[in-house]
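Complex shown without one protein chain; remaining protein chains in place.
Read from first to last, the chains carry the letters A, B and C; within each, the first residue is number 1.
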Amino acid sequence: MERRLSEEDAAFRQQMRDFFTKTFPQDIRDRWHAGGEVGPDDIRASQRILNEAGLAVPHWPTEYGGKDWTTLQRHIYLHEMQTASVPPPLAFNANMVGPVIAAFGSKELKDRFLPATANLDIWWCQGFSEPDAGSDLASLRTTATRDGDEWVVNGQKTWTTLGQHADWIFALVRTNPDAPKKQLGISFLLIDMSTPGVTVRPIQLIDGGHEVNEVFFDNVRVPAAQLVGEVDQGWSYAKFLLGNERVGVAPVGSIKRKLADAKTFAATVRSGDGTLLDDPLLSARIAELECEVMALELTAIRVAGGSTEGKPDPASSILKLRGSELQQDVLELVVDIAGPSGLQWNRYDGTDLESWTRRAAPTYLNFRKASIYGGSNEVQRQVISSGILGLRG
Amino acid sequence: MERRLSEEDAAFRQQMRDFFTKTFPQDIRDRWHAGGEVGPDDIRASQRILNEAGLAVPHWPTEYGGKDWTTLQRHIYLHEMQTASVPPPLAFNANMVGPVIAAFGSKELKDRFLPATANLDIWWCQGFSEPDAGSDLASLRTTATRDGDEWVVNGQKTWTTLGQHADWIFALVRTNPDAPKKQLGISFLLIDMSTPGVTVRPIQLIDGGHEVNEVFFDNVRVPAAQLVGEVDQGWSYAKFLLGNERVGVAPVGSIKRKLADAKTFAATVRSGDGTLLDDPLLSARIAELECEVMALELTAIRVAGGSTEGKPDPASSILKLRGSELQQDVLELVVDIAGPSGLQWNRYDGTDLESWTRRAAPTYLNFRKASIYGGSNEVQRQVISSGILGLRG
Amino acid sequence: MDFTMTDEQKALRSAARELAARHAPERGEGDVPVGPHDHDPKTWTAMAEMGALGLPFAEDVGGFGASPVEVSIVAAELGSAGVQTAYADALVAASLLVSSGSQSGLVEAVTDGSALVLPALTEPQRAWSQTFSSMTASQVGDKWVLSGTKEPVLCVGSATHLVVPAQTNDGLAVFLVETPVVSGARVALVETPATLLLDPSRTPAALAGAVNLGIVTLAGEALGAMDAALSMTVEYLKTRKQFGVPLMKFQTLTQRAADMYVSLELARSTVLFAAMQLADHPDDAAIASRTKVVVGRTGRHIGQEAIQLHGGIGMTAEYSVGHLTARLTAIERTFGDPRQHLAILAGSVRDHAMVDVLS
Partner (left out) sequence: MDFTMTDEQKALRSAARELAARHAPERGEGDVPVGPHDHDPKTWTAMAEMGALGLPFAEDVGGFGASPVEVSIVAAELGSAGVQTAYADALVAASLLVSSGSQSGLVEAVTDGSALVLPALTEPQRAWSQTFSSMTASQVGDKWVLSGTKEPVLCVGSATHLVVPAQTNDGLAVFLVETPVVSGARVALVETPATLLLDPSRTPAALAGAVNLGIVTLAGEALGAMDAALSMTVEYLKTRKQFGVPLMKFQTLTQRAADMYVSLELARSTVLFAAMQLADHPDDAAIASRTKVVVGRTGRHIGQEAIQLHGGIGMTAEYSVGHLTARLTAIERTFGDPRQHLAILAGSVRDHAMVDVLS
């Protein structure tokens, strides 16, 4: 056991910190830090800057931009990026479809898609969930029927985050309705969103934003070459995508950034003769969250070290579960700190309210999603109880 | 809706308060208030004093000592008794077997048992749970086989509280092993503990006490007349016994007494320049518990008003669930207040520690039972979700 | 003590339920308003017509001689249907007008809906306080003028008058400002003429009573919102299938629904009691704080679990449950949040051995 960073890792951290806080454009960071709905341009710009610096897809194979870092270095990279409020590489590209294509795609697919994916020249979105296939993803009904050199796709996906900005969608489709198990007979298909028959309908969320969408497929013709890996094997690629990654599962740096902001905010809210940061109950709550976030970060570092061997990993469920809870707790704390100033969150001119107070409640409400999307916390507990504890319900 | 007590109820409350705080012997109240393992003599003495005053079994039929009070009056009676630290009538007698005999027993059984039960001339214990029939009570295996005018009982009961002091046990026994459902074929039998073949083994609990026991039956011969109601109908009597009562399900008065004590204790524990009661986090915790206990008491009063029609009542599950949680929370608070002084809870002479500090941890540990015995909180939630919300798992 | 509604109260509940159903926001595909509400004159007129706006005030001052109990009944129906209004705020203002004893005409206009008088109590970047105002009041000749900023004041754009606590040389007093100039939710006054409603000697008790009335009104609304959120969740668990079976087959979900129910029933008892208690003792600050604590915690519990048990659909503006949670989130932080009220209660735990609810 060794607490201290090696000289090499300490230098690495300094290098990351310098890049993110000195080289990376301040205006993009400021907008990201302020929160709220961020325009796609900043996300695109950020990823291209990162990619140019070789920092967009460090966990990919080296021939496609990977850096062969240790898991600790990847933690440091993410931590420094998040605490500096640098918009991270788009998860659908960097952490989802990219690794799947890299692991299971043909050489042709890799060469065609990976560079554009790393540079966000293609903006990907995810077509997994359906109205009747959420936690029970394997019940999906969107079909792809072979017709000559093409697949013909029909059906509907939902909860497609940022789908309105996307150029392409990676989708799970049922290619063999007669397979003996519903998990079999599913394939992983790459679909150009501009293909005739693809329609996107944004869904409004309770914070007023539109970050998720329904995507409809009506006889959408997809070249057969855009099927990743083997036909009918898509379920195993999806599982790889959903659970193979321990690093970055919990957004520790973002949570720490927000908790630090919360202290800054509390110090600006007058209460009695002082500020809210002088309130014993509030400062104790902050201290408690700092303890819990510290325990989460240490756990992220500790379990990241183990190997996943490319399999779904129950250890990542710990990080997803606790990470989403703590993220929600910190955002709720900010609503408490905003207090009455957070009660009016519609935009208007001529206000003395600071913008963080206006964003506190909708951001809190928006992040109730964190314990639902990407495998609900109930599913994560199930993975832990069954996969780690051996409790087979 | 009306908040104020009627003049009649106000007078009733004063009468109860006067009796419990002025007439009832102070020494018994002091010992009960101090907590810890209380000897059977105090329990017996208390019940006889109450019975003489007509206050032991007010909810029984009037011809056997009942008072025909309103549910609010019964709440007041219990509240004043508990806050005055008067040992309550033994639950096995007053709230369990007594009402069952009164409701389902023959005239002969009533006349034979109810007066002695009310006066604690017979000390009853409960023979329901078995080693393999806890939450799943209907799986019980203790058998009673008819032989002439007698039932021959074989088997084992467990978690029999205060069985070591008991004269009689009321037991659920399987009289028809071939019944189509396991809930059928169970009878409700009254057994003299001095009958040959009855053995009691005390079980030590984690606080060191011995309040529960195993009771073994080895060819115990029981006169057929001691079967309550109809043969094979015992399950419905047991359900009546476990759930027909809303008043007193949550020990509101006891919780309030202990929470008031906790404040007194906290005011005696020095901390910094003051006492623990000056600690903002501790006093906030106390205030929070006062809010929650108030909500519980109001709910007890509110739902007590409704009729149960003698059926198991999901509303009592609310009181059992929240009552046990709050009782445990308050006892845990006392451990916090005792702090380092509570770390040595073995008895020894020549100590400067007050006795409440010594009793804090074992009492807290002992009352972990509150959410397990008498229908675990998981069972109570099941009763609520199924019986009230209609969620049939 | 009796928690049963009288026939009159049941009739009031029916009327309020019918009103709320008629004015409930529409949901479905497409965008809808989210978050803090604007003033809806149609709903407000209907509330005035049914007498809701004057309910807790005596008849001789232009009210309808009912009590906070009736107010909480109406508020619960609004909350259950998701109808957001300035009801609590308007009652706070009206209570102060009534306390002043000098505004019977305006009270009448308030209760018939022709005037909308709102209180301006909160300040930018300042925690809730009902005893502090940085607004200053000074006398120019025999006229008062106010200077300072209050924000946010919800629905203020529709207000005809504001009731404003302001600091005088002698302490906090309460003033009436007519047709204030506002931007968005901000009230920035500069030497603005105002009428003295309550002088410093009468202000603390009047403000406490007014805010207590606001607290119990919002608690009633929260009760309705929680009721609706739990009902919708239970219905969803019964009908929605995952893995081929209804969600209610998953015990972890049904046990959590049971916990929601228990929380709700305890909150219900608290709100009903608080309304009865404040009817008799309008300035009982302890019951108001306890209600804020219990209802705040319960609203958080039920609101969060309602979304979680719904899953993704609970996040959408097309479905009511998220709106209910948003409203509960706002109510929890209005007139002080549970932490603040807990701190107030913590300061007085020495004053009593036990909390006595029977008297």
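Heads up, the rule we're going with is that a contact is a pair of C-beta atoms (placed from the backbone, for glycine too) under 8 Å apart; a residue touches a chain by one contact, two chains touch by 3 or more.
All of these numbers come straight from a predicted model, not from anything done at the bench.
Interchain touches from the omitted chain, evaluated on the whole complex, reach A, B, C.
Contact with the chain that does not appear here is found for just one residue of A:R29, A:K110, A:K157 or A:R322, A:R322. Of B:E80, B:D261, B:D279 or B:D313, it is B:D279 that touches the chain left out of the display.
Seen across the whole complex, the unshown chain contacts chain A at 1-5, 13, 72, 76, 79, 83, 256-257, 259-260, 263, 267, 277, 280, 283-284, 286-288, 290-299, 301-303, 305, 318, 321-322, 378, 380-382, 384-386, 388-393. For chain B, the list of residues touching the undisplayed chain reads 129, 132, 134-136, 139, 158-159, 203-208, 212, 268-272, 276, 279-282, 285, 335-336, 338-346, 348-354, 357, 361-362, 364-365, 368-369, 371-373, 376-378, 381.
What chain C contributes to its contact with the hidden chain is residues 250-252, 255.
One rule holds for everything that comes next: only the chains that are shown with their structure count from here on.
Between the CA-based centres of chain A and chain B the separation comes to 52 Å, rounded to the whole angstrom.
Look at where the CA atoms of chain B average out and do the same for chain C: the two points lie 41 Å apart.
The residues of chain C that reach two or more other chains are 250, 342-343, listed in rising order.
Across the assembly, chain A contributes 280-281 as residues in contact with two or more other chains.
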